[in-house]
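Just one protein chain is left out here, and the rest sit where they should.
Up next, subunit A:
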């Protein structure tokens, strides 16, 4: 998932639709994110390319809305409800996911092995 600056990024993505769960005052999704253009990408344990500053899923809580929707730990989030997440700060990413007015978030996520899985299924 490395990229060349200035060139378009292509990736095989999966759609994940998460319905937020209401917990008291808050709407939670049940996962944690890491990364961002303001963070140090070398410390990201999930990325294939250690210069990738994208937003990654670092933890998925058991039985939470994210797990139910099919989000997996290590997924890289590319888009949330149409908003790009490949070039955002950590805080911008957190905010885009936790908008109080939205009860459903539609993510596009990519993970290692998706590209390969698609290629294999096409050959079969």
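To be clear about the criterion, a contact is a pair of C-beta atoms (placed from the backbone, for glycine too) under 8 Å apart; a residue touches a chain by one contact, two chains touch by 3 or more; residues count from 1.
Rule of thumb we're sticking to: contacts and distances are computed from a predicted model.
J.: For the chain not present in this complex, what protein name does its UniProt entry give, out of "Two-component response regulator", "Protein SCARECROW-like", "Rhotekin isoform X3" or "Nuclear pore complex protein Nup85"?
T.: The UniProt record for the chain left out of view names it "Rhotekin isoform X3".
J.: For the full complex, which residue in A:16, A:29 or A:78 touches the chain that was left out?
T.: Touching the chain that is not displayed is residue A:29.
J.: Using the definition of touch stated at the top, determine which of A:14, A:39, A:72 or A:115 touches the missing chain.
T.: Spelled out, the listed residue whose C-beta touches the missing chain is A:39.
J.: Tell me, which residues in subunit A touch the chain that this view leaves out?
T.: Counting over the whole complex, subunit A touches the hidden chain at residues 5-6, 17, 25-26, 28-29, 31-40, 43-44, 53, 58-59, 81-82, 87, 89-92, 94-95, 97-99, 101-104, 106.
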